[in-house]
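I have a structure I would like to understand better, so I am pasting it below and will then ask my questions one at a time.
All protein chains of the complex are present and in place, except for one that has been dropped.
When the chains are written out, they are named A, B and C in that same order, and each has its own residue count from 1.
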Amino acid sequence: MLANPIPWPDDARCCVSITWDIDAESGLAYRHREGMEQLVATRTQLRYGPRIAIPRLVEVLREREMVQTFFVPGWVIERYPAAIDLLLENGHEIGLHGYLHERMCEISAEEEATALERGLAAYVARVGERPRGWRAPGFTFSKHSADLLIDAGFRYDSSLMGDDMPCVFNGRNGRLIEFPIDWTSDDWPHYMHSRDFGFMMPISAPKRAVEVYEAEFEAAWRYGGHWVTVWHPFLSGRPARLTAILDLVDRIRERGGAWLAPLGAVYDHVEAMIAAGRWTPTEDGLPFHDRPDID
Amino acid sequence: MLANPIPWPDDARCCVSITWDIDAESGLAYRHREGMEQLVATRTQLRYGPRIAIPRLVEVLREREMVQTFFVPGWVIERYPAAIDLLLENGHEIGLHGYLHERMCEISAEEEATALERGLAAYVARVGERPRGWRAPGFTFSKHSADLLIDAGFRYDSSLMGDDMPCVFNGRNGRLIEFPIDWTSDDWPHYMHSRDFGFMMPISAPKRAVEVYEAEFEAAWRYGGHWVTVWHPFLSGRPARLTAILDLVDRIRERGGAWLAPLGAVYDHVEAMIAAGRWTPTEDGLPFHDRPDID
Amino acid sequence: MLANPIPWPDDARCCVSITWDIDAESGLAYRHREGMEQLVATRTQLRYGPRIAIPRLVEVLREREMVQTFFVPGWVIERYPAAIDLLLENGHEIGLHGYLHERMCEISAEEEATALERGLAAYVARVGERPRGWRAPGFTFSKHSADLLIDAGFRYDSSLMGDDMPCVFNGRNGRLIEFPIDWTSDDWPHYMHSRDFGFMMPISAPKRAVEVYEAEFEAAWRYGGHWVTVWHPFLSGRPARLTAILDLVDRIRERGGAWLAPLGAVYDHVEAMIAAGRWTPTEDGLPFHDRPDID
Partner (left out) sequence: MLANPIPWPDDARCCVSITWDIDAESGLAYRHREGMEQLVATRTQLRYGPRIAIPRLVEVLREREMVQTFFVPGWVIERYPAAIDLLLENGHEIGLHGYLHERMCEISAEEEATALERGLAAYVARVGERPRGWRAPGFTFSKHSADLLIDAGFRYDSSLMGDDMPCVFNGRNGRLIEFPIDWTSDDWPHYMHSRDFGFMMPISAPKRAVEVYEAEFEAAWRYGGHWVTVWHPFLSGRPARLTAILDLVDRIRERGGAWLAPLGAVYDHVEAMIAAGRWTPTEDGLPFHDRPDID
């Protein structure tokens, strides 16, 4: 079913990486630069992430002796340092997620480079080292992103949707390991409702969202894939939803056969497999300069 | 799971506050000031609230000896006095909900103050005393709201989404107790369908909406939280839906361990706990003047 | 639970009126006057109603010896005379539904009067008598509709959402019996998907839509109400959906206690109950000239 399967450690059948995007109000600030001070309810909805959900996640993950990956915009690192420190103290991995949740596909290469620089500065100032992982805000990976990221020393990206397995994007000066995601395992389509964001959608019960997630996990387990979630603390960190997904995580762990690992650890494994000649990654050929020339 | 839990009365595990927003046509009138006379079907859809659903709610709650909290815009108080009187005669709590369901985040501080004054005047004229509780129309709590509400003598707000437990907002001249809500326990995403409001969404079966609510209640029950609903009489007061949520309420009461109380009573309890030194509320730090200064 | 219950015939507990709107392409023609010739797929989607679903409905209802109510715009009567004749030959009731599915709330009183006249002319030319029942296209009942309809000799309307039971609207020169509907029992929110109409929504499985309908029926059965559906032959007349709702109708009939009747028969019953002094209808007070005067 899955092309080019990678051998997982310890004979695991599949790999599961629970990853979170701690956007806080960064996307709202980017979208409503002038008016965001007035959008207090939506701000509190989003602030719930770093203020309430992150300490809770740290606690429940500590109980399970698990570490996971959290992508954070630079502006959020600056505004919510306590959440960042808590994650670091507990061994979680922090990736970068823009500076102000910029929509990279709508700005110039120069603006994107500036956003990346500001994000990196905020990251390094708090974390003390450079990030290895990147997720483009809103998955807005632009045609300039790969080279900018490679030049900035990133090792992996997790924003694209073109495969079920880790793969590789080669750029001018190096390469990125890509860990593909999909809207399906993002919690946004299941839980988001906000006029300020333009999402007027029904909200699923936790067990209905878990139906969707569990089908994705089952396929990874059956066929040897890498299941990567994109969850938001302000959505999935609410008690009812967190209970439901922890139940799923606990079922996965009890069943055995799945390697639960943060993306950084998966990156190390992938590089080791490549170095050992045990696996050759597929390349997707980014950037693809084949704009239709039909006019 | 929940930070800073408050002790509930009589050793209850958790607290449940069923609250309702009686918007009637106020939001439609605010949105379609000129054309609302023509939108007769949508008006009847909304008028169902105070005309049909409120007497029904009063009856089923009387049978259960329960009192609940109803937030009402001043304009609705003036147009539907019989519904207000019926609620008052049966001991229900009435909070204020703007004058014409204004979107406070889109108007100036002066306009917001005027709306608040008009709402208060309508409230006092009918109820005979000032309101203690406020819910911002459409959750459009602005950066001016906290101080305006404190200066007007409000004691609590229930419009924001930043916590699972009661918390506190300090303003210039005092403080507000905040009872957080969330879109999840609002019936709008589950039941609303209206072109005139711009909500073209599927409509859930009552048992599917109850799946969502029950998950929220279960989490409150398990972890000691405060579950606050935001229901609309014109949506959830329809017979099929009311039957389903009354079944849920009856299950909650039969199970025991949950304190079902209107927000005013919860407010009194919270203040008593604070006064007795038995609980220290978390503060969210509104208004937060940290607009991104990145241009 | 229900205010002002009406006694149903033969000691029935409740009343069920399955009603259909045969819009065909009228709404598309009204919305895309210039471009509709190009929208062939959407036209065929809509033409499925009178061409395919109506003969099928006539057949399955004949097997069950049931007659139902079909609301049809005048333009559809002119374009699909065979469907109308088939319904008439089988004893079904036909109500009027505008001429070109006009959005009455967006046009002047004169334009509405013209649309009504054209609709009546088309109706009388085919049916041979004047209609008794009306449903406003898209539920766009305007502030002028009640008087226009009364003056045109209509006896009842079924477009508004303000009650669970038949009620009355008094106009200048007479009154209309109103049979309230609601979006909930309309099949549009459950089954419609169309870019040309601006409805980008998920599509429910028939059994999920029936969950919604059955809850509405159960409430009518339990509390003595009048359940009125608003179904569209092009949506609910598809085989899988029709099978599911016929199963529901058959369950309702086997259970007993429900009077299944077209709206015209319910109208006769309501008038007889009023004449006999056995029931006094509630009045909703249309037109309601209480536009907020707050500027």
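In the analysis below, a contact is a pair of C-beta atoms (placed from the backbone, for glycine too) under 8 Å apart; a residue touches a chain by one contact, two chains touch by 3 or more.
As the structure is a prediction and not an experimental result, all values here were calculated from the model.
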Partners of the unshown chain among those that are drawn: A, C
Touch criterion as defined above, residue of C:95, C:189, C:206 or C:281 at the omitted chain: C:206
Residues belonging to chain A that touch the chain removed from view: 1-3, 104-106, 136, 138-143, 145, 159-164, 180, 182-184, 189-190, 198-202, 204, 208, 211-212, 215-216, 218-220, 222-223, 225, 284, 286-292, 294-295
For chain C, residues in touch with the removed chain: 29, 33, 35-45, 47-48, 51-52, 55-56, 59-60, 75, 79, 99-100, 118, 191, 193-195, 200-208, 238-244
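Basically, only the chains that are shown with their structure count from here on.
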Distance-maximising chain from chain A - centres being C-alpha averages: C
Fitting chain B to chain C on CA atoms, where both chains share a sequence, rotation angle to nearest 5 degrees: 90
For chain A paired with chain C, centre-to-centre distance based on mean C-alpha positions, whole Å: 49
Sites on chain A at which at least two other chains make contact: none
